[in-house]
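The complex is shown incomplete by one protein chain, all other protein chains being positioned as in the whole.
And now, chain A:
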Amino acid sequence: MINQEQIARRTLLKQLGAASLAALGTNQPNAWASNDSIAIRHPEAKADSCILIWLAGGMASPDTFDPKRYLPFEKGLSIDRILSTFPAIDTAVDNIKISAGMENIAGVMDRGTLIRSAVQPDLGHILHSRHQYHWHTGYVPPLTVAAPHIGAWMAKVLGPKNPVVPPFINIGQRLEGVGEKEELKAFTTGGFFGTEFGPMNLPFPEDAVRSVQPPPGMQPGRFANRYRHYKKLVDQNPNRDWMSDYQQESMLRSMEAAHRLLGSKEKQAFDLTLEPQESRQAYDTGRFGRGCLLARRLVESGARFVEVTSEYVPFLHWDTHEKGHSTVARLKREVDRPIAQLILDLESRGLLDRTLVIIASEFSRDMMIEGVPGSNAKDQATNKTDILTEMKHYGLHRHFTGGSSVAMFGGGVKQGALYGATAVERPLIAVENPVSVEDLHATIFTAMGISPQTAYDVEKRPFFATKDGHGKPVVDVFA
């Protein structure tokens, strides 16, 4: 019953399956109106890889990249006089000062551009998960469609840089066993592009290698044999020709790609124990630092987009609702050295020019204002006071969406540049060149060679890389 054409196709697909690793997904949204609209012209890429360093929980810019008037802790001090809880320090760039405790990053500020005027909308309750969703997808939830993460956009539009390495890798965030996990999952996804473009999740950098190894207890030889026998069985399967090629072949191709990675030299990139001791120590301030090292190794082997996060867990890490000062002092010790080391390593390997590194958070913080001035958001500080009496009151405990900092390095951005500014006095809103999430994304996409107007057809509606295609790149940050 099998006709010649089927046999010919089967042979062809067998060859394809062996030769091609490209994801030839068929159940995918089509580029919007590809027939009768002008083709989207993508800008020329300035970077081939992107690392997003995500300091989840709301990094207070006055205590990090945008220091303001500093007053040390003192009993009886009225908090409206305090803007920063750390003094400012010099950086490698004359007109840029950042916050004490970030001396290593200060040393590499001449490799990038610091944006001090990023702004976010006030979504009523200033909820981390909703702002994180917005920041990672460009859209404010809830939505009627599943929006893809920006990493998924890069995976979809640009494809993998090295076909063996998954194009979108997400380091450091657990999606089970943490608060708001459902909300985190909602944006940690390929969205309507499907899981082919979704993240490979590596919550623990030191365990990353397990994701590309045979299951625990299985020797590599056995693993390889199992696959070899499997392929033999597939070839001998008497019913191969009775199932549609597109269904079977996608399955076999994906299985092949998976085993290609699991048997590749690139998988060594996932193994931090292969990093020289000295270099490992340079990064190892903890899980986040190891995540930065893993990101570097993955980008070196051809990852397209890597996110490294200090992890969002409600009320932990950068989500400082009390004891802000001492918490941020600790966090700086965790992030300062590895971030700077990452920049330096990428540079010394000649990769920084073509790698865009972004440091960002969902919003900033303030000692007094929740949301933006006039917001009706609920005050989220746990220990409220107007006058300092205890150390736990000393810190930036309210969510602030009116002005925050984003640092960008490498990937075609200006070196040692400053863009935008916030007010000198409270409220510390962006007063110069405010940059919305849409425009920030347009900037990132443009650097990566993706038009912010790129759109895909979802339920006969266009869905754009930046909201409604309106994102405008901040061209001033490009060299």
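The definition used in the following text is that a contact is a pair of C-beta atoms (placed from the backbone, for glycine too) under 8 Å apart; a residue touches a chain by one contact, two chains touch by 3 or more; residues count from 1.
Note that in this section contacts and distances are computed from a predicted model.
A.B. asks: Which of "Response regulator", "Fatty acid--CoA ligase family protein", "Zinc/manganese transport system substrate-binding protein" or "Planctomycete cytochrome C" is the UniProt protein name of the chain not shown?
C.D. replies: In UniProt, the chain excluded from the picture bears the name "Planctomycete cytochrome C".
A.B. asks: Of A:141, A:289 or A:395, which sits in contact with the chain we cannot see?
C.D. replies: For the chain that is not drawn, the touching residue is A:141.
A.B. asks: Touch as defined at the start, partner being the missing chain; which of A:44, A:94 or A:182 qualifies?
C.D. replies: Within the whole complex, the residue contacting the unshown chain is A:182.
A.B. asks: Sort through A:101, A:166, A:338 or A:412 and give me the one touching the missing partner chain.
C.D. replies: Final answer for the missing-chain contact: A:166.
A.B. asks: Could you pull out which residues of chain A are in touch with the chain that's been left out?
C.D. replies: Given the touch definition above, chain A has residues 1, 6, 9, 23, 25-27, 32-33, 36-38, 80, 119, 122-127, 130, 140-146, 166, 176, 182-183, 185-186, 194-196, 198, 200, 210-216, 218, 222-223, 225-227, 229-230, 232-234, 236-248, 250-252, 254-255, 257-259, 261-262, 369, 372-374, 402, 427, 429-431, 434-436, 438-439, 455, 459-462, 468-472 touching the missing chain.
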